[in-house]
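Here the complex is missing a single protein chain, while all its other protein chains stay put.
Chain lettering (A, B and C) follows the sequence in which the chains are written, and residue indices restart at 1 in each chain.
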Amino acid sequence: MTDKKMWDGRFSGEIDELVLDYTESTEVDRCFYKQDIACSKAHARMLARQGVLTEEEAEQLVHGLDRVRSEIEQGAFVWRKDLEDVHMNVEHRLTELVGKVGQKLHTGRSRNDQVAADFRMYVSEKLESWSAGLWQMIRGLSLQAGAHQETLLPGYTHLQPAQPVTLAQHLLAYVQMFKRDFERIEDCQKRVRVSPLGAAALAGTTYPLDPAFTAAQLGFDRVFANSMDAVSDRDFVLEGLFVAGVIMNHLSRFCEELILWSNPNFGFLRLPDGFATGSSIMPQKKNPDVPELMRGKAGQVLGDLVALFTVLKGLPLTYNRDLQEDKQGFIRTDKCLDSSLRIMAAMTKVLVFDPDRMRRAMKSGFLNATELADYLVHKGLPFREAHRITGRLVALAEDKGLGLEDLGLKELKGVSRVIDEDVYAALDYQAAVARRKVPGGTGFEAVGFQLKEVEKWLEDKKGSCAGGSV
Amino acid sequence: MTDKKMWDGRFSGEIDELVLDYTESTEVDRCFYKQDIACSKAHARMLARQGVLTEEEAEQLVHGLDRVRSEIEQGAFVWRKDLEDVHMNVEHRLTELVGKVGQKLHTGRSRNDQVAADFRMYVSEKLESWSAGLWQMIRGLSLQAGAHQETLLPGYTHLQPAQPVTLAQHLLAYVQMFKRDFERIEDCQKRVRVSPLGAAALAGTTYPLDPAFTAAQLGFDRVFANSMDAVSDRDFVLEGLFVAGVIMNHLSRFCEELILWSNPNFGFLRLPDGFATGSSIMPQKKNPDVPELMRGKAGQVLGDLVALFTVLKGLPLTYNRDLQEDKQGFIRTDKCLDSSLRIMAAMTKVLVFDPDRMRRAMKSGFLNATELADYLVHKGLPFREAHRITGRLVALAEDKGLGLEDLGLKELKGVSRVIDEDVYAALDYQAAVARRKVPGGTGFEAVGFQLKEVEKWLEDKKGSCAGGSV
Amino acid sequence: MTDKKMWDGRFSGEIDELVLDYTESTEVDRCFYKQDIACSKAHARMLARQGVLTEEEAEQLVHGLDRVRSEIEQGAFVWRKDLEDVHMNVEHRLTELVGKVGQKLHTGRSRNDQVAADFRMYVSEKLESWSAGLWQMIRGLSLQAGAHQETLLPGYTHLQPAQPVTLAQHLLAYVQMFKRDFERIEDCQKRVRVSPLGAAALAGTTYPLDPAFTAAQLGFDRVFANSMDAVSDRDFVLEGLFVAGVIMNHLSRFCEELILWSNPNFGFLRLPDGFATGSSIMPQKKNPDVPELMRGKAGQVLGDLVALFTVLKGLPLTYNRDLQEDKQGFIRTDKCLDSSLRIMAAMTKVLVFDPDRMRRAMKSGFLNATELADYLVHKGLPFREAHRITGRLVALAEDKGLGLEDLGLKELKGVSRVIDEDVYAALDYQAAVARRKVPGGTGFEAVGFQLKEVEKWLEDKKGSCAGGSV
Partner (left out) sequence: MTDKKMWDGRFSGEIDELVLDYTESTEVDRCFYKQDIACSKAHARMLARQGVLTEEEAEQLVHGLDRVRSEIEQGAFVWRKDLEDVHMNVEHRLTELVGKVGQKLHTGRSRNDQVAADFRMYVSEKLESWSAGLWQMIRGLSLQAGAHQETLLPGYTHLQPAQPVTLAQHLLAYVQMFKRDFERIEDCQKRVRVSPLGAAALAGTTYPLDPAFTAAQLGFDRVFANSMDAVSDRDFVLEGLFVAGVIMNHLSRFCEELILWSNPNFGFLRLPDGFATGSSIMPQKKNPDVPELMRGKAGQVLGDLVALFTVLKGLPLTYNRDLQEDKQGFIRTDKCLDSSLRIMAAMTKVLVFDPDRMRRAMKSGFLNATELADYLVHKGLPFREAHRITGRLVALAEDKGLGLEDLGLKELKGVSRVIDEDVYAALDYQAAVARRKVPGGTGFEAVGFQLKEVEKWLEDKKGSCAGGSV
C-alpha cells in the first residue's frame, strides 16, 4: 500500500530545494501583482515629488513598472521562485528593463510595509466584491419574498411546527442577516483601508517621505499612525475572515433549509436543475449538491479564521515570518465566499416553491394552537391558563385525528365555557397571519413594509454594488 | 485507579434528575436577572399604555418585579432549577407575590424574544466595560510611553535586532491595537443594541404592542426589523466573542514580550512583585505568572468563539434549543477579558524597565547597519549596492568582535571609497532614531506627536469610559 | 443600560484581590483532591522505603492525609484561595494536623510533577467513565436494532431517499462509530497512564527516589522516560479532548436524525416525554430539546479542544503557567460528554419508532429504482445503460403519480424490451433488502450477523464497563 520513493536520498541539494519551496511565497502572493505595481508606481512618484529621485528617474520606473504589468498580463512574465516573492520578482524584472535606476525604487521602503500595503489593497477589493455579492443575494431574496407575500408556510421553532408565517417573512429574515453582513464589511473597511507605506522595516525611514501622498494616490482612506504597528498588524485580515465566516454561517443556515425542504417528506421546494445532480447508482435521485457543498464550506472558512488567530497569538513585535501564513487562508476564503454568494444569489432567483405542500404541512401541525390560546386570553383568561386549556384541546383533537378547527363547539365548550362560535374565525390560518400586525411581524402589511424598506436599500446601494448592470 | 460509583443503578429517577440538570439554564442565566426584570417592567408599562393591561395591573406588576429584584439582591430568593430558567423563576415568584395578574405579564411575548432581549442588554453592558478596560490599558501604555520617549530599545523583526527604536514607539504600537479594538466595540454595539421585544415566539404577536416604546424605555438604539430573525439571530454574540478574541490576542503579544523581557538574558524588565510569584522548589525564581496565564487565556477565548460558530452552523430557522449554548461561552469570555484588561492596565502602570540593559542589547546587534546603508545611498549609491557593501562591513566587524562604529576610517574606505569621516555621526544610535522623522516613525518628534494624539483621545473618551474617577 | 460600579476605585488592594482570583486555581483543581492525596500517600511510603523518611514519619503523613480526605469529604475542610491550589491547601492542613513532619512530604517533588500526576489520574478515570457510557450507548442501540431487524426505513444519501434499509442497519452504523470511539479511548489510555512522579520541577531530583514504586502503587502502567517532558507534556489532555470531540460529533449526528425524524413531516419517531419539552407560548409543541442541546454541545467540546491546542502552540520547555489553562476545558468537556452519553443511552432505550410512517416515506421516494437498474444488469445490460433506462421509467412513473411497481408490464417493455413479469418481484422492498446479502450490508442475515458480533462485544466488555449492574 505504500510508495517507496519517500524520505531516502537525503542529499543536501534536495533539502535546499525543499527549503526553497517551503519558504518562497511567489506561488501565493503573485496574485497581488497589480497591487504591488500600483504601490511601486505611487512610491516612485512620491520619491520624485520629495526630491529623492529626479522626475526622470521616476518616469523611467513608472514606465518600466507598466511594462512589467503588461508582461504579466500577457503571460510573458517568468515567475522565479528563487526570487522568493512577488516584490522581488517584479523589482528584478524592472531592473532588467530599466537598468540600475531600478535599484533605487526600494529607497525608503521595506518588504515589510510593501507586503502589508499590497495585502490591504487586495483585501479591500475582495470586501467590495463580497458586498456586491451580498447585494445580489439580498436582491434574489427580495424578489422571491415579493412573489410570496401571500404564501403560507409553517413557521418552525425546534424544527417543530409553531405558528403560520408567510414565506416572504421567512426569506426576509435572511435579508436581515445579509444586511448586517453588509454593514460589517463597511465597518471592516475602515480598518483595512489604512496605508502602511512609509513604515519601512519597522521604524519609519530617514528619507523625507510623504506617506499621505502615497496613500491618497492609492485610494487609501487613512495613513498608519505607528510604524511598528503598521508592519505587524494583521487584524484587518482576521476581521475580514470573521466577516466571511459569519456570511458563510448565514449561507449554511439557508442551505440547511433548502436541503430539508427538498426532502420529499417536506417537499416545499424543487431545486432548479443546474444546482442539483443525479447519482451514479440510483436513477431516481436529485441531490441538493450545491447547498450541501456550501454548507460544508462554512467549515473551511472557520478553519481559516482559527488558523490565523493561532498564528498571531503570542507573536512579539514586529514582523515575524509566521505572518507569511496570513495570505493563503484569506485567498482560499475569498474564493469560497465570492463564488458561494454568486451561486446562491443566482439559485435563489430561480427557486420553485410548492405552496400546496407547505399548506398541508401547516395544517397537520396544529399551527393555530397559539390562536386558540390568544382567543382565550381575549376572553379574559390569564395567559398561563389559556395555554393549559389549549393543551388539553390539542390532545383531544389529536386523539380524534382532527385539526382544532374540526372540533365541534360542544366539545370545545366542554373544556372551557368561554369558547364561542367566533372561535372558528380565530382558527383560520390566513387570518392568523393577518392578525400579527406588530411591526416586524409576519402580518401581511408588516411584511409589505419590510419589502419596501429592502427595495429602498437595494436602490441606495445599487451604484456601489452593481454598476448599472443588474 | 477508578471510582466505582459511576454508571450503575440506572433508575429513571436518576435519569430524570440528569436530564433536568442537562437542560435547565438557571445556573447560567440567573446572572441576567437585572436585565430580565427591567425588560418585564418595560413590557408591563407598554402593555398598559396600549390598553392591554390596566394601569393598575401594570403598577402591581412593576411593584412586584421590584420586590423580586430586591429579594434576589438580598440573597432571599430561592432559585429553582425545575423552573428551568431565569424567566420562569422570576415570573413564578412574581405570581406568588402579586397573585393571578402575574400570569398576564407574559401576554404578547415569548421566552424566545425575552431571552434575546436580556442577553443583548447583558452583552451591551459588558462591551461598555471592555471599552473602559481598553481606555485604562491605553492610559497605562501612554503613561509609560510618556516616561520613555528618550529610552532606546532594540527594535526586533524575526526576534532579531533590526533598528533602534524608542520604548515609547514600541508601547504606542500597542496603543494603536487597543484603539482599533475600541473602535470595533463601537461598531459591534450598533448590532447589539437592537431590541427583539415584540417578536414573540417567532412571528410577532396579535396584541397591539409598541416595540419602539419598549426599546426606548430600555435604552436600545433600534427595534428588530423581522421577527424570525429577531429570535434566531446570535450574530451579536459571535461578534462580541470575535472582538474579545482579538483583544486577547493583542494582550497575548504584549504578554509574550513581558515574558521575554523578564528573562535574565534580556533583562529589559523587572515585573512588579504583585504580578509574579515564586517557586515551591526553587528559591531563586521570580516567575511572570500573570503574563503567562493571560497568554494562555487567549486560547480559551478563541475556543469560545469556535464553539459558538459551530453551534450556529447549519441551524434552520428559527429558535432551536442549541442556542441555549450561546451564553456560557460569552460569560466565561467576559470574565476572562474584563479581568485581563483591568490587571494588565494596573500592571502596565507599574512596570519597571531597565534602559541600561536595553542599550547593551542594542549595541551588540549592529543596530546601526541600516544607518550605514542609508548613508551610502545618500552618497549616491543605489540601495541594493549599499546593502551589499554594508553586509561586507558587518562581516568584517563581526570577525574583529567590534561594532561598526569601532571600525577605522581606513578599514571602511577599504570596502567603499565613498565613506568619509561623517560616517560616525551617521552611526550614532540616538541620531539614528532622531533621523526617522517620517510621520508615524520612531523619530522623537513623530513619537511626541503620537503621544499628543493619544492624550487627546483619552480626554475625549474619558466621560464615557471612566467617569471622573481615573 | 449600564452598571456604574465598574472600573473605578482602582486601589491596589482591589487589584491584589483581582490578581489572586486570576491566578489561583483552587476553584478548579480542588476536584483533584482524591488524586492529590493518593499521590502524596504513595510518595510518603516510597520516601520511607528508600530511607528518606523514617517509617514512623511516613505513617504520620499517611494517617494525616487520610484525615484531610475525611475532612474534605465531610465538608469540614476550609478551602483557602490564598493557598493557590489543591496541593498547598492539602499540605497546609496536613501540617496543621501532623506538625513539622508535614513539611517533609514535599521532599523530592515539585508542584510541577504533582499536578501532572493528579491530572493524569483524573483523566484516566474520566476516560474509563466515558467507556462505560459508550458501552451503555452501544447496548441501547443494539437493543433497538434487535427489535427492528424487520423494520424497513428509507436509506438516505444527500438527505434524499436512496435505497431501502432496515432500521437495525441504520442503528448499527452508530454502533460502529461508538466502537471506534471505545477503541480510541483504549489507545489514549496508553499515553495517559504514565506516571510523572519523580520528575520534580523539571530535572529529576537528587533524592534516591523510586518512581517505579510510586507508579505501581497508584496503578499507573508506565513511568516517565524524561523529566523535562514529564512536567510539560499535555498531549494526554489534547488526546482526551479529541476523543471526546469525536464522540460528541457522533452524538450530534444521531441527534440531528432524532430531530429530523421527530418533525411531523417525517414522523418516524416520537420522543419519550422525559426528553422533550413544551413551549411557554405554543400549546401544541413537543420539542426535541435534549437532542438539540446535545447537538449544540458538540460545539463546546470542539471549542475546548481548540483552546488547548492554542495554549500549547509555541510554548518553550518546560512548565509554563499557561499550562494552568489545561484543566477547566477538560473538566467542562467531561461533564458535558459523560452526561450526554448517559442521557442518550437512556433515551435510546425508550425511543418509539413508527414503522408505518417509515414505510410510507420509503414508497413515495422510488426507493426500488436501484432494484430496477440491477434487474436490467442481470438481464445483461451494462450498468450505465441500465441506469439510463431506469431514469426514464422513474420520470414516467412520476408523471403518472405512481410507484415503479404500479407501472404495467407493457409500459415497462415500451422503454426496455428486456423487462419481464419477474420485474415485480425485483421491485418488492422487503426482497430488495433481503437481496443485499453482502457482509456488512443491509440484508437480514448480514444484519443478524452484525448483531451477534455486537452482543459478543458487549459481553466481553461487560466486566470492565458495567460491573454486574446493567
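The working rule: a residue touches a chain if its C-beta (ideal position, glycine included) is under 8 Å from a C-beta of that chain, and two chains touch if they have at least 3 such contacts.
Given the structure is predicted, the values throughout are model-derived calculations rather than measurements.
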| item | value |
| --- | --- |
| Touch with the omitted chain, as defined above, among B:64, B:108 or B:161 | B:161 |
| Full-complex contact with the absent chain, from B:288, B:382 or B:440 | B:288 |
| Among C:64, C:198 or C:365, the residue in touch with the chain that has been omitted | C:198 |
| Interface with the unshown chain - residue positions in chain B | 157-163, 259-260, 262-266, 278-289, 292, 306, 309-310, 313-314, 361, 364-367, 369-370, 372-373, 387-388, 390-391, 393-394 |
| Chain A, residues in touch with the chain not shown (by the definition above) | 1-4, 6-10, 12, 15-16, 18-19, 21-23, 34, 88, 106, 110-112, 121, 124-125, 128-129, 132-133, 136, 193, 200-201, 218-220, 274-275, 277, 279-282, 287-290, 292-293, 295-300, 302-311, 320-325, 328-329, 339-340, 342-343, 346, 465-467, 469-470 |
| Missing-chain contacts mapped onto chain C | 100-101, 103-104, 106-107, 112, 155-159, 162-165, 169-170, 172-177, 180, 183-184, 187, 190-191, 198-209, 211-212, 223-233, 235, 238-239, 242, 245-246, 249, 252-253, 255-257, 260, 295, 298-299, 302, 306, 309-310, 312-321, 370-371, 374, 377, 382-385, 433, 435-443, 446, 450, 453 |
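To be clear about the criterion, only the chains that are shown with their structure count from here on.
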| item | value |
| --- | --- |
| Touching both chain A and chain B (chains) | C |
| Equivalent interface positions on chain B and chain C, same or different at half | same |
| Chain A on chain C, rotation in degrees - Cα superposition, rounded to nearest 5 | 180 |
| Chain B, residues touching no fewer than two other chains | 106, 112, 200-201, 295, 298-299, 302, 306, 309-310, 320-321 |
